[in-house]
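Reading through the structure tokens given below for one structure.
Note that this complex is displayed minus one protein chain, with the remaining chains in position.
Let's look at subunit A:
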Amino acid sequence: MSLEWVITILTNNWPMFLRGAGMTLLISIIGTLIGAAIGLIIGIVNTIPMPERGVKRLFQKTINFLLSAYVEFFRGTPMIVQAMVIFYGSAMAFGIDMDVFTAAIFIVSINTGAYMAEIVRGGIISVDKGQFEAAQAIGMNHFQTMMNVVMPQVVRNILPATGNQFVINIKDTAVLNVIGVTELFFQTKSVSGNNFRYFESFFIACVLYFVMTFTITLLLRKLERKMAGPSNYSMIGGLPMQVVTPEDTEHKIKE
């Protein structure tokens, strides 16, 4: 490999690489966030207890069917094909002229959403049944139980898997070059098309991808540690174990 070429390509084309990397990062950040939101919503909807009969039951069954159809379809087809179908299909079938950037965000979000729905489902299953019961026993309804007790634990549990999905998204946005999104792969292709130095150009792209994914990995580790909270706690005054007599208790309860 010729280091001189790498340097030459960089000095001549660094704004293009930078813009490409920026676009890749932007699409994958927004896509992962929206996808995670979709996943969480689907996760909550799927846990709503099924009414035993009536119109409500039918309604809920239909919703659940549509949601699982969505998940299975987008998990079961390649994103590169989805990109083609959605971008060209929306123009042909519905006459919607999506701009490339919107299409890119849409495709990545909806794809991530399908995977995240499964990740969230796993996260909810991993929360101990006792947590649900304890919340219900103090009178919380389903929504309160999910928001105050279950989901905060789910979010913590699925953070590693979400980070994984984020890294996958950074790499997989490369397929969006088929619809002309000016992300890193697309830009590198343009650069190498001008200078015919494929190896050196893509070597640079390779390094840039790795820097992005590894930075994200490190940042998420940090976030995980932060969410775990401090491993120590401080005691608030008094003796280690209060020695109470029955009279004390009686007195305190009546207070």
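Convention: contacts are C-beta pairs under 8 Å (C-beta built on N, C-alpha and C of every residue); 3 or more make two chains touch, one makes a residue touch a chain; residues count from 1.
Following the convention adopted for this analysis, contacts and distances are computed from a predicted model.
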Among "Putative lysine transport system ATP-binding protein", "Copper resistance protein CopC", "ABC sorbitolmannitol transporter ATPase subunit" or "Fe-S cluster assembly protein SufD", the UniProt name of the subunit that does not appear here: "Putative lysine transport system ATP-binding protein"
Candidate in contact with the missing chain, chosen from A:Arg19, A:Arg156 or A:Arg197: A:Arg156
Which of A:Leu3, A:Ala93 or A:Ile138 contacts the chain that the document leaves out: A:Ile138
Identified contact with the non-displayed chain, of A:Leu3, A:Val55 or A:Ile236: A:Ile236
Hidden partner interface residues of subunit A, rising order: 128, 130-131, 133-141, 144, 148-149, 152-153, 156, 229, 233-238, 240-246, 248-250, 252-255
